[in-house]
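Subset of chains shown; positions unchanged.
Chains here go by letter, A and B, matching the order in which they are written, and residues are numbered from 1 within each.
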Amino acid sequence: MRVAVFGASGYTGLELLRIVLRHPKLELAVATSEQREGIAVGEAFPALRGLVDLRFERADVASIASRVDVAFTALPHAASAAVVGELRKAGVTTLDLSADFRLNDPQQYAEWYGKHGAPEIFGKAVYGMPELHREAIRATDFVAAPGCYPTSVLIPLTPFLKRGLVAPTPILVDSKSGVSGAGRKADVAFLFAEIDESCNAYKVGGAHRHVPEIEQEASLAAGKPVCISFVPHLLPTIRGINTTIFLQPTQKFSTADALAVLREAYANEPFVRVLPEGETPKLQSIRGSNFCDVGAVVDPRSGALILLSAIDNLVKGSGGQAVQCLNLMRGFDERTGLLEAPLIP
Amino acid sequence: MRVAVFGASGYTGLELLRIVLRHPKLELAVATSEQREGIAVGEAFPALRGLVDLRFERADVASIASRVDVAFTALPHAASAAVVGELRKAGVTTLDLSADFRLNDPQQYAEWYGKHGAPEIFGKAVYGMPELHREAIRATDFVAAPGCYPTSVLIPLTPFLKRGLVAPTPILVDSKSGVSGAGRKADVAFLFAEIDESCNAYKVGGAHRHVPEIEQEASLAAGKPVCISFVPHLLPTIRGINTTIFLQPTQKFSTADALAVLREAYANEPFVRVLPEGETPKLQSIRGSNFCDVGAVVDPRSGALILLSAIDNLVKGSGGQAVQCLNLMRGFDERTGLLEAPLIP
């Protein structure tokens, strides 16, 4: 199956190249980059020298659509929608990794992102988290891959919402993300000398664009509106998201009970690992892999239920989850190309 | 004033050496280390070569007491109490940086730490956080320097508890600490190859030994029992603690109101910097310094009040705060030896 990666010179795009290259059923046919047009992929990114025999090309859908079966779009929002619109018209199976097709409510989109680049297909994509929407993903040829923070929050959280075990408001979420989440762009704030040995919260409360996405899917799971207070932090790591969620149970239960909820929900999930009692998710344990590790603790003193998760933002939080969706869409074993051991140490 | 540092070869002890060396009123007279006894300080720690002309000696209080005016004890708990007991008998002004004299309730101590090394003086020290107990510190010659996590939590939190502006239970705290907090000990878990590019929670809920200390001081501030759910995380940094606290206000207020509470509480504090609206505390901005930066956000959607802080765990969270106390105890300008600019970048 021939694959195009649009926006292949960003961190998300590069990760897609890495995963597509090892996927036995996929062949990388096109990689686009406006800035690097005409340059060999292995020249622009020496890590890929000898592995990719392509030159970056412009995102010219008319020319590309006929050469590929599947397109991953890893472009900035708005730009992505425009390309996706053309791809859909051309009948290309599309997995969009931007935020353009994740929300269901066009007004929410307008509020958080502005004018949409392809309003005619807004709302048509399936939210590409197999743990929530596996059957719909199997049946579609248009997926919106979830954001990295939402993935790290929704996997531990939704089983409790679905079963009504926790109050839906307020759900307090403290996330910590590696810097690759900010993308590969020249910005003083993300220089090594600014980030190493540092850490800080940003866009505190309801200010981060991932909030409406988390609330949308959490509310769907709960069957009623959920309100999240979300505090993202910047970690001095390249990859990885650690999320800690504070909840008030609607009934008394123990740590063992909480873990049982997670274990039951994810018994058959190939990429969710529910940790045993006493163990906490570590970035080290999922680095470079598609796993989401989850844990739970009930603090009997305060009654709080504390959920914990760890993902690699570029794999389960982005390119890996998108390929997991594609595996489902095409009837491959869902794990194909994704069952690598994490890079330890 | 001649100073002894007991346990001078651990990270806390080394930081005390660094601060004492630049303090114009203090002279380092004794540095103890069991493992390094007899070795020149600058030989054991080449960073200090040329700056310290002492050899490490054994913690022999009988021999040391007569040579110093002040002792900082940075020993493991229990061991510290034994040394402190002797120092107190010998009439030496003592600032203990272990956990041995922070708690008021001997049963709490027994539960969390076991048998106490000097029960006869348990409860005699003043909890050495000037922002909470300045006058008592001025009047004592025995201080228990607070833990690093408690400092990062209590400074942003107590003004709201004192004024009854937030519900006292549950208070949800998510802290992230650099690895020096674990001390200078051979342990595979803290190897560079285990920590870099990683992050994880540990001792989740009510399991960390700093919980009773936080609750004790928070309850004193609130005038009623406070219950904390505490989730500490390990950061891939050497120094620094970032803390995020989620609270439910007892009445409606805005971010500006919350910041006004902090600004009023800390108007005259030399080391607490209340950040303007929209700014968040960064480890970079306090590295190597005695500052505690604090911020606040009210999320109008959920109603949650979110408090944020950043300290250097070895300075304001340990040795710096102890020296700030000593300045008060001896009537020096409280800032003496502590008003250094942070190390940026």
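Keep this in mind: a contact is a pair of C-beta atoms (placed from the backbone, for glycine too) under 8 Å apart; a residue touches a chain by one contact, two chains touch by 3 or more.
Values in this document were obtained by computation on a predicted structure and should not be read as measured data.
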Identical protein chains across the whole complex (2 displayed): 4
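Note that only the chains that are shown with their structure count from here on.
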Relative orientation of copies subunit A and subunit B, as a Cα rotation angle in degrees, nearest 5: 180
Subunit A and subunit B, separation of their C-alpha mean positions in angstrom: 38
Subunit B - residues contacting subunit A, complex: 169-172, 174, 176, 178, 193-194, 196-202, 204-206, 227-229, 231, 233, 235-240, 242, 244, 246, 248, 280-284, 287, 295, 297-304, 306, 308, 310, 345
